[in-house]
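One protein chain omitted, others in place.
Up next, chain A:
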């Protein structure tokens, strides 16, 4: 997959326009404009506290922006509730894994398939044949997703008994359950070793080839150069530069802001 092949893919799938997010006196996101090209893996990078997670929270509706607008597939999403935004086709993972305590790996992923259940809560309660058939289908789908993240053999295990890397993979499978158009990954490879991280990178690439658009927050620069076609660099909530990954990372201002403070692989 070459960089240029993805550069000219036309209209962005997701856009932030002049978005501002203030928490009391703290400006976490400052007049940020960002476009995620459709069908690509877009990196969102910046030093600690730059506002990356806040951007993801804004996109998923967990926070409402103080100013500015957010657009997904031609629709305004700022001001919409998180479950409405999820229903439009946006899904995410969390920087500090947030799986449901007490649920098995399979149940986690099935919960992620909630939007795909194809039968009403009432039909499911009554145990109608169509609801049962749908339940079985979702179960199979969830098993299939667990296979994709190489966790199928741990399907019945409680999330809290799994290792950190395994929990991260379950979380990705859960996020894919709703068949999203846009997947937001908040440091998906954090706490993983190099080979595990590359597995994740390859999975993301496969998903992208299948038509998914991905926004990936990542600290590991080799991951960014290898797996992201384009990226946006922010610092103190402000845009530093956006464009194809290699150009961004070579930019002197980025080097100063990023590598000046933090050394990464």
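List of remarks:
As a convention for this text, contacts are C-beta pairs under 8 Å (C-beta built on N, C-alpha and C of every residue); 3 or more make two chains touch, one makes a residue touch a chain; residues count from 1.
Methods note: contacts and distances are computed from a predicted model.
According to its UniProt record, the chain left out of view corresponds to "Branched-chain amino acid ABC transporter permease" among "Cobalamin biosynthesis protein CbiM", "Carbon-monoxide dehydrogenase medium subunit", "Branched-chain amino acid ABC transporter permease" or "ABC transmembrane type-1 domain-containing protein". Contact with the omitted chain, checked across A:112, A:201 or A:237, is made by A:112. Only one of A:40, A:91 or A:181 touches the chain withheld from this view, namely A:91. Only one of A:77, A:178, A:213 or A:230 touches the absent chain when the whole complex is considered: A:178. Contact between chain A and the unshown chain involves residues 60-62, 81-83, 85-87, 91-92, 94, 96-104, 107, 110-112, 114-115, 117, 119, 121, 124-127, 131, 135, 157-164, 166-167, 174, 177-178.
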